[in-house]
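Encoded as structure tokens, here's the structure I'll be asking about.
The complex appears here without one of its protein chains, the remainder shown in place.
Right after this comes chain A.
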């Protein structure tokens, strides 16, 4: 009979333990997993990049529904275990109880909230889980919002940098004399402070918090010295304490943490404990590497194998984009210790090694941290460094004579050198897996060895190992970059534009480290669109980054002439309009006139210099640009609907015109073509459009993600709505979602396939709040987009574009 294993806590340690357990004996236990958070295991270390907007939450989920299902784990997320009844061997929650044969307590830690007045006010939060992150992101959306972060340690500074990146005014209060005093010496602390201050973060050291002020919610923080900092939110990041309440109540041996032996067994042999809630040989751990070791040991203990946890040295890195900081070991000063220091102020580099008996005791690196792993490796081995004392501080590349390139430095590492500190993976294991299992990408290595799968700071090293082992066959670009000017993909670029609030093309290129001075014909139009889409009110459209058609609002033809398509709302026209078109054709000697597939009239073969005059004439007749050239809304094709057709169920023409008048002028990642058919006979061919509507007796069936070009694809059904108003709201929301998420030049059908049709339905059909928010953002952006480019040009804007700057009259030629 399979034994029942209950795990309390769905954090990083328990997720890893279950992996090891299922690897060793997939069927040994019937597992029930409790988690207080309403979600499964995710990589908590990566919450800082999520807060900074550099990663999406989905990217840091370590175990998804499929994984739990495949391993038959009963998940009870959002259910807090309140008590352990050791006599009956059950755990109790508000919703019931669960019986166990073996119990693993992995309750982690709770943020320490300093006991000052006002700590319970709304607006005071910790930085511990996704809910905290979401609360902070929401607070940062308010213009000029202010945050006070209490605690200048690792977490506090990551939070501060991320919130500042989101545009908040940020003050960091730190009790000690310099930042991160547990990991940094005063000199490195000073450099870090300066760097953060340069980013506009205010740092107040030796700050003793007296109270949090506010009536309904937090409004300010008061210090002992009388200083008051106004605050919309107060983030407490002063430390953590092991979460041991249920263990204490159950009568287990608890000191600072739940006391465990080398096998991770508590004072009750049927109860194991792992993670931040435990104490082993008097030490509580807060970094991930030892927690993963515990996970491995606990899994082996559960299946009856011998295993023992050993105390470990840990190294720390700060995850703030643009700040390189590494610290390991113990660097307190003492009489029997020596130090080696390297300062290079102009390069912003500071390195300090603390030695005792020619062995490295501690290392602090700021600004240049690539040798961190090498120093740490010698620290743990107790390597005698007397032979290289002279050049030690310059790093591994300087050992043995000439300077080596980074690749050679990695090649020179011994097989047992640790590459991934979080997961304790050494070089030999990685290279062995690459050759043994035929791995070809970073993701493969992460999946098979876990190296670089946690905090990700060793990613560079792992990539170097891939390229050393595989040679030229290794292609690091797992994500397809936007173009040759960057290694970033479209998603990262879009996310970073928002996270870092980048509002000009030069700012994007500078901050995201573009490799070319001003981009290329691929990335510039993409960036221009992303900026127009994200900052509709602030961004000044860059015409030089638009393709010629969008620059002159006409379509270039093979001979360098242009074609012009006036807008005919819903494909409906009149004798006056037709007469005006006929007159323009005659007057400008336009060689060809054609009806397009989208029910419009196209005049082809117009000379560039004639464009403004053609537009002026068409404008007099009431025409605006048909945007037949735009990565934007092109046409809404309609049938005659209930006005004329004996089968028509609704006013399809009217709805088409309404949609077109509402949405014209909006820019989108690629062109958007729509259609409204008045009955399922579908004369407007709505089921192969980007967005289509089929009118039925009971309302309006909305379709999306069709294609009838290079690819042919019928639409997916979004859903049925009752009224025209609802139809408009759903369509607008869908297009706005696409505007915000699509990659430049990616049509709706490709975007929807990439993110999942169900996800689109979920957000647009099922989530009314989200739909409304998309709708509102679209309406806001239209305030700046619905300007007829033709009338703008006719009134003189950029008129030079259309004429030669000089004509050299040449006798021989005339």
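Keep in mind that, in the parts below, contacts are C-beta pairs under 8 Å (C-beta built on N, C-alpha and C of every residue); 3 or more make two chains touch, one makes a residue touch a chain; residues count from 1.
The rule is simple: contacts and distances are computed from a predicted model.
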| item | value |
| --- | --- |
| Per UniProt record, name of the chain withheld from view ["Nitrite reductase small subunit NirD", "Energy-coupling factor transport system permease protein", "Phosphate-binding protein" or "beta-galactosidase"] | "Nitrite reductase small subunit NirD" |
| Options A:257, A:275, A:290 or A:519, residue touching the unrepresented chain | A:519 |
| From A:94, A:347, A:712 or A:806, residue that would touch the chain that is not displayed | A:806 |
| In chain A, positions touching the absent partner | 516-521, 524-525, 543-545, 547-549, 551-552, 556, 558, 560, 799-801, 803-814 |
